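Following this message is one structure expressed as structure tokens.
All protein chains but one are shown at their positions in the complex.
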Amino acid sequence: MNNSSIAAALEQVRQAKPLVHNITNVVVTNFTANGLLALGASPVMAYAEQEVADMARIAGALVLNIGTLNETEIRAMKLAGQSANEHGVPVIFDPVGAGATAYRTATARGIMNEVKVAVLRGNAAEVAQVIGQDWQIKGVDAGEGGGSAADLAIAAARQLGTVVAVTGKDDIVSDGKATYVCRNGNAILTRVTGTGCLLTSVIGAFASVVNNPAEAAVAALVTYGVAAELAAAEAAAQGPGSFQIALLNKLAQVSGADIEKLGRVERL
Amino acid sequence: MNNSSIAAALEQVRQAKPLVHNITNVVVTNFTANGLLALGASPVMAYAEQEVADMARIAGALVLNIGTLNETEIRAMKLAGQSANEHGVPVIFDPVGAGATAYRTATARGIMNEVKVAVLRGNAAEVAQVIGQDWQIKGVDAGEGGGSAADLAIAAARQLGTVVAVTGKDDIVSDGKATYVCRNGNAILTRVTGTGCLLTSVIGAFASVVNNPAEAAVAALVTYGVAAELAAAEAAAQGPGSFQIALLNKLAQVSGADIEKLGRVERL
Partner (left out) sequence: MNNSSIAAALEQVRQAKPLVHNITNVVVTNFTANGLLALGASPVMAYAEQEVADMARIAGALVLNIGTLNETEIRAMKLAGQSANEHGVPVIFDPVGAGATAYRTATARGIMNEVKVAVLRGNAAEVAQVIGQDWQIKGVDAGEGGGSAADLAIAAARQLGTVVAVTGKDDIVSDGKATYVCRNGNAILTRVTGTGCLLTSVIGAFASVVNNPAEAAVAALVTYGVAAELAAAEAAAQGPGSFQIALLNKLAQVSGADIEKLGRVERL
């Protein structure tokens, strides 16, 4: 995956306008929907057990996010996930807050057990919790340097048999064999809620048009990171409120040429 | 309904500051509340079966929206709707995603059967699904030209015995006898989530002060469309994030003079 193929994938998203079915938390629904719309995808949120299987089946990707989980929603996630699995729809999973409470950790592992996930996206602490490792994390971010985050991503990918994206200062994507580091983004992303959740949904948009899930994740991370850099250049000095709006603007405007110029991805 | 009477209705909304009770989806709650506040109405969201009848009774209008429906919320919608019916409070209904899943279609029809709805607002595909027609739609919009959307609105209004607003590139309002086409708005509305849902709630605000529901819908569509045009002129070039903020600004600022100058409504 290089900048040219990422730019091509972005163009595919905009041509296909994939339906991305999100079962996500109440904090980020609006921002996620607006981010996907800005990028050129077509978001839908549908949570009822009576309809999630039907909606997941017709979607280009299914995104599961446990940020404000409850029993009803977990059942819906599993029903939707299994429907997606049956119909070849890629499932992207964001284990928000795994490790913060036992309930979240158990739920995250339960979803990984019952649904075939194409891409798991979390910060280092969350990913470590999903695979039951007492990984040494500084705060909730990946710590200094990309080394340990890469080791974690590779270990998780091998243990889980899926693509793992460990995001932080640098972002790592691994399928257990190929491993990429993506260096785009900006620190102000951490001052706006839901920027990680939206990123997970953006991975969904790319996974609906790029068959290889690791490449889809890399394309999403670089596109999102470049958009964030453009937004930060324009609005970070004004503050996180303005940055949030600028990020939506730049997701709509980020071009293949921007990615060719600014994308920073390498295979480890 | 002409521009002068629409301007007068807007002034009535701002004087009355009507309480608009919304039972709506989790994606758009914040945007809906802010849009209604900006316009000059007073939004409330209340969903519990224990209180919806009480809240609907004291409201100026009740808005039902099935964007993220579930069984509990459907029961609450029916309780609220029946309370509104008993107390003469107009009910506005937005059948979000009718047709996308069987559950949504059945729910939309169930609400139409059990609640007397003053105005049904949806895109052409949604309205066609509510009346059980296999209407030929290009995508989810009204298709080219106003002809077929007008036919649909008239047919739906007659079949359902209510006012129907079919929105798209042009917006049609019909009570089965009088039919209006409203030509305000801007395409960037489709790049921001919840602009249709907020529009439905704005119809609620107008229906609380304008007795004729078709005229209330026309006044809401034109006011909202003019505000969107003013917002687009200022912010569309910056992107959908900035447009969303500008739309809230313009809902607060749009004046009778703006409507006199820019409103584009005609009776068919």
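To keep things simple, chains are lettered A and B as they appear, and every chain counts its residues starting from 1.
Note that contacts are C-beta pairs under 8 Å (C-beta built on N, C-alpha and C of every residue); 3 or more make two chains touch, one makes a residue touch a chain.
What you see is a predicted model, and the numbers here were worked out from it, not measured in a lab.
Enquirer: Touch as defined at the start, partner being the missing chain; which of A:27, A:58, A:178 or A:262 qualifies?
Expert: That would be A:27, which touches the missing chain.
Enquirer: Sort through B:15, B:50 or B:255 and give me the one touching the missing partner chain.
Expert: B:50
Enquirer: Please identify, in ascending order, the residues of chain B that touch the omitted chain?
Expert: Looking at chain B, the ones touching the missing chain are residues 26, 29-30, 33-34, 37-38, 43-48, 50-51, 54-55, 58, 72, 244-250, 252-253.
Enquirer: Mind pulling the chain A residues that touch the left-out chain?
Expert: Contacting residues on chain A, toward the hidden partner: 25-31, 67-71, 97, 100-104, 190-194, 238-242, 244-245.
The rule is simple: only the chains that are shown with their structure count from here on.
Enquirer: Quick one: chain A and chain B, Cα centre-to-centre, how many Å?
Expert: Distance between chain centres: 33 Å.
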